[in-house]
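Removed from the display is one protein chain of the complex; every other protein chain stays in position.
Chains: A and B, in written order; residue numbering restarts at 1 for each.
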Amino acid sequence: MASQLDPDRLFPADTRTREIARSLYATIADLPIISPHGHTDPHWFAENEAFPDPAQLFITPDHYVFRMLCSQGIALESLGVPRIDGGWTETDGRKIWKLFASNYHLFRATPSRMWLDHSFETVFGWTKRLSAETADEAYDHIADCLTRPEFRPRALFERFKIEAIATTESALDDLKWHRMIRESGWSGKVITAYRPDSVVDPEFDGFAENVEKFGELAGEDATTWTGYLAAHRNRRAYFKEFGATSSDHGHPTARTENLSQAEAEALFQKALKGTCTAEEADAFRGHMLTEMARMSLDDDLVLQIHPGSFRNHSGPVMKTFGRDKGFDIPSRTDYVRALRPLLDAVGMEKNLSVIVFTLDETTFSRELAPLAGVYPALKLGPAWWFFDSPEGMRRFRETTTETAGFYNTVGFNDDTRAFCSIPARHDVARRVDCAYLAHLVVTGRLAEDEAFEVAHDLGYRLAKQAYRL
Amino acid sequence: MASQLDPDRLFPADTRTREIARSLYATIADLPIISPHGHTDPHWFAENEAFPDPAQLFITPDHYVFRMLCSQGIALESLGVPRIDGGWTETDGRKIWKLFASNYHLFRATPSRMWLDHSFETVFGWTKRLSAETADEAYDHIADCLTRPEFRPRALFERFKIEAIATTESALDDLKWHRMIRESGWSGKVITAYRPDSVVDPEFDGFAENVEKFGELAGEDATTWTGYLAAHRNRRAYFKEFGATSSDHGHPTARTENLSQAEAEALFQKALKGTCTAEEADAFRGHMLTEMARMSLDDDLVLQIHPGSFRNHSGPVMKTFGRDKGFDIPSRTDYVRALRPLLDAVGMEKNLSVIVFTLDETTFSRELAPLAGVYPALKLGPAWWFFDSPEGMRRFRETTTETAGFYNTVGFNDDTRAFCSIPARHDVARRVDCAYLAHLVVTGRLAEDEAFEVAHDLGYRLAKQAYRL
Partner (left out) sequence: MASQLDPDRLFPADTRTREIARSLYATIADLPIISPHGHTDPHWFAENEAFPDPAQLFITPDHYVFRMLCSQGIALESLGVPRIDGGWTETDGRKIWKLFASNYHLFRATPSRMWLDHSFETVFGWTKRLSAETADEAYDHIADCLTRPEFRPRALFERFKIEAIATTESALDDLKWHRMIRESGWSGKVITAYRPDSVVDPEFDGFAENVEKFGELAGEDATTWTGYLAAHRNRRAYFKEFGATSSDHGHPTARTENLSQAEAEALFQKALKGTCTAEEADAFRGHMLTEMARMSLDDDLVLQIHPGSFRNHSGPVMKTFGRDKGFDIPSRTDYVRALRPLLDAVGMEKNLSVIVFTLDETTFSRELAPLAGVYPALKLGPAWWFFDSPEGMRRFRETTTETAGFYNTVGFNDDTRAFCSIPARHDVARRVDCAYLAHLVVTGRLAEDEAFEVAHDLGYRLAKQAYRL
């Protein structure tokens, strides 16, 4: 049977190094998947309905896929991306699929290509190369699979050997799908994570209304500073009931603040009135990270900071199609001064876990590894978003390990809403780490027996430990 | 016969990977050269006179060469660089050559060394290592060649298999050499490119006079905003008559603006009066990029942005020797916010081609690949200037491919005025790309048959397509 997957993919070229990588990988390839941070839809696992057609599974929801097609002049409408004005967009899955398949060469040497080929083959058993010629055959093959029970979300969850997966919900979410999962009696461990951006960011659409709704959900008067903090505590506890072990914060920068309670309260009241300046809104967001960290000291939620994305870069695309259309662009991010207020407040707490991510690779060796290599509370999240790729992961290890070691990192996060890509992504991470470890062994920087232990740590144990799963 | 050139140079060390690289390279090594951006002198091809002595061919005009000698304390005067005050400089080519040859070890492992050895050997058939001992012999050998017809510019052009080469001329240039080439009946394709820095940069020496002359050349009253824009349209059309397919813009930063016509006009009038602040001059330059892009929508010229060089860094050197003496230093450049006004205006136009270069490698993975990987109008220029080197090119591929793929890049530009180095530079680019592709094949990230297609694309087709040649 043909295959698009080289069994030795991502292993070093050199024979001896490759053999060691292969040996390491063999011991971790089939470990269960810990997915402590991601964006799968709990609705899937709650209702367990069949996924719709191949285009809706692989193309329309995947930014990586449609942004690349867009970059070559293919209109988002023709890929089925809905317009805000309700204007025409393609709805024929097969047409969308054929457009995608005809441009499959654009993905050469990208991680998307590797994930897609891996999904086609290992999830659906379709092993030919996708192209204009094979588009229909692939479409029919996958569409047929999707009608069968073993391709429903829960069956795939089990087939993927997911030991635990975290979704991400707004602080305003009622978690009804999580409740439905829990009440269904299904044994799959699908947990939530607390994402309060809509109620901690004064610049978020409808901030004041959000805070009001937030108070109602929590049974607190969230329009007072004390009530607002109490509402967070209450909601965090509620999220914990549905398995949450972490909160997640997607701010434009890594800025933190540790204001006096009076200052914070004053900013909060301005925020509710919508009179914060941009600077004040930024300071408030920064302060709330420190408040969240203090709450974490009490309730043990891991604090995740995901800064540095310039969201919705294209005005025209935002206007026509709305948010999250592949136009979020990384930008330069500073951590040394930005994280200092939070670290001065709680950085030496050894029972706190603050996990920082970056989209600015230059900060790994210069800022983040030196910080995580000394502050007990700080850990490094894995290579993220555009860097969730073989080269990105390799650079992550090469620029962090010498200063922060392995044990200030937290294993792999897939961070995805593309369900079928999850095994592929974890497989890439495990292979890249084994390749890196094998290289260390061959160059005398790590003993072979230690490499086996580290491989298991990076591929499984550290994620479980860091996220308290 | 001895040789300084390893036939496997720049290929990976690993045997299997090297074999694949060799196979890929074999299919593209002899392809014609597309040189869509550079600084060769059209005068050479117009008059087709013999090049003067070896020193004037290889040393005096090549910044890379004399800056390295200067860095070790060798006076620019002794290398024949003319002083503004007319003071003494060495004029004896042989003396200059011997000084250079005696310090040839300084170039070890630099791209200059590779280009020079390649030129000596493949262009002039001189295969020994240059040194104090061999300096005279090399000088005599090359000087002798230069007297022969087969070493005249047009003969070399044909020997180099140049399919098309673009020079770069100021918007104020009358293009007389290009006219002479065209009228000579010679078949070599030497085209111009439109470089309007002197009439779009309010801080350029003699801006107001330049604009006046510009209007005269164009037959427009360029001192009015409308006439000024019309003059650009006119000159662009004139440049197109001499083959231009692109404009080129060398601004200090990547800043763009999309001002209202009233604002732009007001700045333009201040610029003519010489009363722009530094900030206003910068805004005007930024706005003109967007105007140029809009003109490109009409006349199809490719827009090239080359930002980020701090020009003429040394005050004393500028004072004694003038501009362009190897003291242009790259500096940190931001693209995400800087390019936004232009991209909001024209970024979604699929028939527009905006090619961006950088001297700040950190922006490749963080900013430029994510931008080029989504905006239809934007493409990535190749590794440029100091990064036009084996390591620079490798890093370019490693930091852009995963996010932008191959098809948002535009092949190779040699960007040089060192004519004899052109085959060497394209050869380096082709070898480095084949090495990169071979590595992808061996690590299971690209199928071997696809690698052959990509090699041809990177070595030839993409440059031709992106520059509409």
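Note that in this section a residue touches a chain if its C-beta (ideal position, glycine included) is under 8 Å from a C-beta of that chain, and two chains touch if they have at least 3 such contacts.
Remember, it's a predicted structure, so these values are computed and weren't measured experimentally.
Chemist: Would you indicate which residue among A:87, A:149, A:185 or A:444 is in contact with the undisplayed chain?
Modeler: Among A:87, A:149, A:185 or A:444, only A:444 touches the chain that is not shown.
Chemist: Going by the contact rule already stated, which one of B:23, B:56, B:89 or B:110 would touch the omitted chain in the full complex?
Modeler: Answer from the full complex: B:110 touches the omitted chain.
Chemist: Among A:347, A:381 or A:411, single out the residue that touches the unshown chain.
Modeler: A:347
Chemist: If the hidden chain were put back, which residues of chain A would touch it?
Modeler: The list for chain A reads 12, 14, 16-17, 334, 336-337, 340, 343-344, 347-348, 350, 362, 365-367, 369-376, 378, 398-399, 401-408, 439-440, 442-447, 450, 453-454.
Chemist: Determine and list the chain B residues touching the chain excluded from the picture.
Modeler: Interface with the chain not displayed, on the chain B side: 4-6, 8-14, 67-68, 70-73, 105-111, 114, 129, 310, 313-317, 326-327, 329-332, 359-362, 386-387, 389-392.
Note that in this section only the chains that are shown with their structure count from here on.
Chemist: Rounded to a whole Å, what is the gap between the Cα centroids of chain A and chain B?
Modeler: Chain A and chain B have C-alpha centres separated by 40 Å.
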